[in-house]
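Removed: one protein chain of the complex. Kept in place: all other protein chains.
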Amino acid sequence: MTSASFGGEASAPLSVSQRAPLFDWLFVVAVIGMAMAYVRAIFFTPIEALQGAAQKIYYLHVPAALSAYISLGVVALTSIVYLWLGDERADRLAESAGEVGLLFLTAVLTTGPLWGKPIWGTWWTWDARLTLTLFLWFLTAGYLVLRGAVEDRAMRARYSAVLGILAALLIPFIHLSVYLFNTLHPMPIVLKPEKPSMPTEMLVTFLGFFAACTVLCIALIRARYRYGVERDALRELESAGGEGY
Amino acid sequence: MRPGLLASALVVARKDLAIEFRTRTAFLAVLMFAILGVAIFYFAWDVTAVAAIDLAPGVLWVIFTFSGLLSLQRSFGVELADRAMDALLLSPIDREAIFLGKALANLIFVSGIQLLTIPSVGLLYNLPLGHALPILFAIALLAAVGLVAVGTLFSAMAANTRLAELLLPMLSLPFFVPVVYGAAQATSTLLAARPMAEAWPFLKLLIAFDLVFLTACTLAFPYTLEE
Partner (left out) sequence: MVLPPSGPPDTSAYYHVAYAWAAVLYAGYAILLWSRSRRVRERLRVTGGGQSDRDA
């Protein structure tokens, strides 16, 4: 029987058919949730008067940012846990959250300009959120490249954990730099989107997307974690090299 | 009796610098790179459109970033050759002292490059640097501490991987951004003869970065060594 743990691991090596499936009920819920959020945003939410249809990108963009931050928070926390306890599950979770985090960061960085161009008149601005997201993207990509470059498992885990913690320490400095930059060079904004006190219909769509995206984030991290469990089992088998149990 | 932290660090630093000075090749190569870079930048822009004094801070700090990376690349390469790292680890020196020693050696190396490159910018770009030089060197030193703290750690990590030369810049550059930004803005304030009080927020950024990352990287270094 598969254990009901987050990662679906069990104490004895399981046969392939007994391993926890990557995409289980949580993922199904996530997909249905996203589909519902999409439908609601596209068909049942009014178009905003000042900004036109592109304003709807906001419903997609902001929850993706939140999911990215959640994932990266997991990376930072599990990095600390790994250095402290040495538990390889923490390292595996960090790896999974890192990949999923990069996915959501990519979503933020691509939907951002698609929203920015019609609304602000420019593809890119060095405003606080976009700039930070750009740096987070580079840091996360670097994190994953580092992981790919170290062959020894224990060393890989330690190096990644160190980078994860240092990257977390860097964030406030990037924030400060951007803040200083923006106070020196206030950006001319062509069309300043007023923060609308959102009418209820839009707020519901917004919150719906938040919920669906967060569930998707957790489901993806879990799926990636389970894949990590299988892949590590395979690596161990292959390095044990025919010695049998 | 275990030697103290600072004393051990100095021993390690002296060893590294002694190796460096035996040949001086690396230092001269990086210096050449820096000055060539400064020269190339001059050709890359329209002198009539942008004044040299406006461009100089940016050029200086971009060059220092990349020459800094070059300097750091070689720092752990030295040990790699003869597995000399094992001997170092067997000695009764704290791991942290090894890091501080290497960082100190790197700092001297990088500062040396800066010391020679800054006047050459003044020369090649025809800038009256005179009275600004001491403060400029001070800003450069502050920035070098930050660059070296992070760079020494990542250099140690990268040395053990397959993609060492690619990994060091890729990992380090995001960390260099606050340093380069702060230093370039402070330099620009200084060269434009504006009151240094304007540059204070940037200097604070530099000092805070140095303190936080020097501590963090020193503490993290033992984790990057094999058990």
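Read from first to last, the chains carry the letters A and B; within each, the first residue is number 1.
The criterion applied here is as follows: a contact is a pair of C-beta atoms (placed from the backbone, for glycine too) under 8 Å apart; a residue touches a chain by one contact, two chains touch by 3 or more.
Fair warning: this is a prediction, and the values are worked out from it, not measured in the lab.
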**Prompt:** Any idea which chains on screen the missing one touches?
**Reply:** A
**Fill in**
Only one of A:62, A:75, A:107 or A:163 touches the unshown chain, namely A:107
**Request:** Taking the full complex into account, find the residue in A:138, A:181, A:210 or A:227 that is in contact with the omitted chain.
**Result:** A:227
**Message:** I need the residue numbers on chain A that touch the omitted chain, in ascending order.
**Reply:** 15-16, 19, 22-23, 27, 34, 38, 41-42, 47-57, 60-61, 64, 100, 103, 106-107, 110-111, 114-115, 117-119, 216, 220, 223-224, 226-227, 230-231, 233-234, 237-238, 242, 244-245
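Operating definition for what follows: only the chains that are shown with their structure count from here on.
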**Request:** Please compute the C-alpha centroid of chain A, do the same for chain B, then give the distance between them in whole Å.
**Result:** 33
**Item:** Interface residues, chain A side, partner chain B - complex
**Value:** 83, 135, 138-139, 141-142, 145-146, 149-151, 154-155, 158-159, 161-163, 165-167, 169-170, 173-174, 176-177, 180-181, 184
**Asked** What residues on chain B touch chain A, complex-wise?
**Response** 150, 153, 157, 160-163, 167, 170-171, 173-175, 177-178, 181-182, 185, 201-202, 205, 208-209, 212-213, 216-217, 220, 223-224, 226-227
